[in-house]
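Yeah, one chain of the complex is gone here, protein chain that is, but the others are all in their spots.
What follows is chain A.
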Amino acid sequence: MTQFTLPTAPSPLILEDVIIRHGDQTLVAVDARVPPGEVLTLMGPSGVGKSTLLAQVAGFLAPVFQASGRIRLGDDDLTRRPPERRRLGLLFQDPLLFPHLSVGGNLAFGMPVGGGRRRRRQAVEAALADIGLAGFADRDPATLSGGQRARVALMRVLLAEPRAMLLDEPFSKLDAALRDEMRRLVFARIRARGLPTLMVTHDRDDAEAAGGRVIELA
């Protein structure tokens, strides 16, 4: 485990009448409350606007869409805040490790500022050991296997101390064997930290592994 502690007690993630439109057409409409440590899964085939909803929650909605409703974390209204001030952990379909940084550098990139060079290095080593990659700090991310990259990407997000998690089809690009292992890892971490989580996926197994509520979009 890392030595960073959560600065505030976890709050629920609340989507209050969130509706996303494209022109006259309504893409998604969701009204939901995700308690700390639970996963809300949005299921549906591709093209129904699942990822668009996630983009709206994260703060990256493309200007061609119009959104209404509010996004809150407890009493904290995030709706109009720029993405970098929302402190939500966003895990993408691809690991997207920075190719210009080492594996350790990618993790340090996620850590909050401060702590001095040596302390930061120790925290990186500890985080790597935590995901079974002890001694990988100086490796080039390009030399890692798919599963290893996915674990580093998860740890990078967790090190940034998010207040909630957003998962965008996080397991779809992994081999079947790795997928199970990664699901267990991700959901265990989310529960341990008590993070409310919103996941979009088209894979029913993801929803079952998450074990929370499922909303079907069509």
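One rule holds for everything that comes next: a residue touches a chain if its C-beta (ideal position, glycine included) is under 8 Å from a C-beta of that chain, and two chains touch if they have at least 3 such contacts; residues count from 1.
Convention: contacts and distances are computed from a predicted model.
Set against the options "ABC transporter permease subunit", "C-type cytochrome biogenesis protein CcmI", "Sigma-70 family RNA polymerase sigma factor" or "Putative DNA modification/repair radical SAM protein", the UniProt name belonging to the omitted chain is "ABC transporter permease subunit". Touching the chain that is not shown, out of A:R33, A:R87, A:R139 or A:R213: A:R87 (per the contact rule at the top).
Across A:L96, A:A129 or A:A188, the residue that sits in touch with the chain not pictured is A:L96. Contact with the chain not shown here comes from a single listed residue; of A:K50, A:R156 or A:R193, that residue is A:R156.
Within the set A:A108, A:L144, A:L167 or A:M182, the residue that contacts the chain not displayed is A:A108. Take chain A: the residues that touch the chain left off the picture are 58-60, 63, 82-85, 87-90, 92, 94, 96, 98-101, 104-105, 108-115, 117, 120, 156-157, 160.
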